[in-house]
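FYI, not all chains are in this one, though none of them got moved.
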Amino acid sequence: MPMVKLVEYQEASSEARAVFDDIMATRKTDWVNNFWKVLASHPPTMRRVWESVKQVMAPGALDPLTKEMLYIAVSVTNACEYCIHSHTAAARAKGLTDAQLAELLAVVGLANQTNALADGYRVPVDPQFVPR
Amino acid sequence: MPMVKLVEYQEASSEARAVFDDIMATRKTDWVNNFWKVLASHPPTMRRVWESVKQVMAPGALDPLTKEMLYIAVSVTNACEYCIHSHTAAARAKGLTDAQLAELLAVVGLANQTNALADGYRVPVDPQFVPR
Amino acid sequence: MPMVKLVEYQEASSEARAVFDDIMATRKTDWVNNFWKVLASHPPTMRRVWESVKQVMAPGALDPLTKEMLYIAVSVTNACEYCIHSHTAAARAKGLTDAQLAELLAVVGLANQTNALADGYRVPVDPQFVPR
């Protein structure tokens, strides 16, 4: 039950429609997911967030699949249902295998465990870890 | 200021010492970081957590550097100072470059932003994202 | 699916009923939301939490709408579905506009992003920021 009405392409403002167009052109698809339909209710946010996503998730020093996996790791840690679904689907579309997903979630689970242990015991940072 | 005394190898119980030995052998180093010295105060936890780390972080469907990057993504999202330092150092040792670290943190920052937007707007999960 | 049975006014203990009465009188309404019906299962918690809400959310140095917006910011960051819904509805009732909600969520999203960047890079606190 979204907080605002989902804005479909046909009813979008010209500013939002331009973002829809860029999303579909960049992704080479004619479909846009609900996240953007919700943001289309506030075109400045839609455009700003899309520009960030487009820039950050583009291939660079890290490949797109690795970036999607990092996105999943964050989304799981934040328990963000929508983002877990959308980015796992995106990672699948980029080739994520069952075995990779299983290992990814195993690392995320383990990291959440040792984060808690390190915080709870107040482990002092080793001087060897501090960048000079 | 740790909650318990750090246990050095020399003063460790034989059970903890065996774990220290395995950590050093597995990592091909003669140095062990504070996290394990703290856990050495409770050998069953030390051994159990080490066995998990050893199994989960080993090369598999994902390579060790990708796993370290996922670990950083979780640790940053949890704001775990110790873990951010230790796993960034570990990733550096496995070859993480400045450019990769910058992109990793950019993805982590972006994901935390869009997680909040998706949660705040209560975006409904697209049926296309649901695994059949 | 709540953990305990929702307690309606008619079946509430006299202690819980007094809190129901005060909620309705304070809010000038004859309707009470599920949060309080759940807490009515443990009247000491219900009364204590209501007294806190009544005191903290009253007009003071900050106006009630600003307080509701802060409540939303926390609830979104915690991904608390119930609280996002209840406090966005409360803010709407206090006059929150579509444009204000959009800007509020944009700030909340941005803050979650830069929190992650500041944590991940371990940015040292500037001396200028430290209160004397």
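When the chains are written out, they are named A, B and C in that same order, and each has its own residue count from 1.
Here is the rule we go by: contacts are C-beta pairs under 8 Å (C-beta built on N, C-alpha and C of every residue); 3 or more make two chains touch, one makes a residue touch a chain.
The shown structure was predicted, so the numbers you read here are calculated from the model rather than taken from an experiment.
Oligomeric state of the entire complex in this file, given as copies of the one sequence with 3 shown: 6.
As a working rule, only the chains that are shown with their structure count from here on.
Chain B and chain C have Cα centroids separated by 34 Å.
Chain A and chain C have centres, each the mean of its CA atoms, that are 27 Å apart.
Chain A and chain B have CA centres that are 20 Å apart. The set of chain A residues touching two or more other chains comprises 1, 3-4, 45, 49, 74, 78, 80. Residue ranges on chain B touching chain A, taken from their complex, read 1-4, 6, 31, 33-35, 38-39, 45, 49, 52-53, 56-57, 60-62, 66-67, 69-71, 73-75, 77-78, 80-83, 85-89, 97, 99-100, 102-104, 106-108, 110-115, 117-126, 128-130. Within the complex formed with chain A, the residues of chain C that make contact are 79, 84-85, 88, 98-99, 101-102, 105-106, 109, 116. On the chain A side of its complex with chain C, the touching residues are 1, 3-4, 41-42, 45, 48-49, 74, 78-80.
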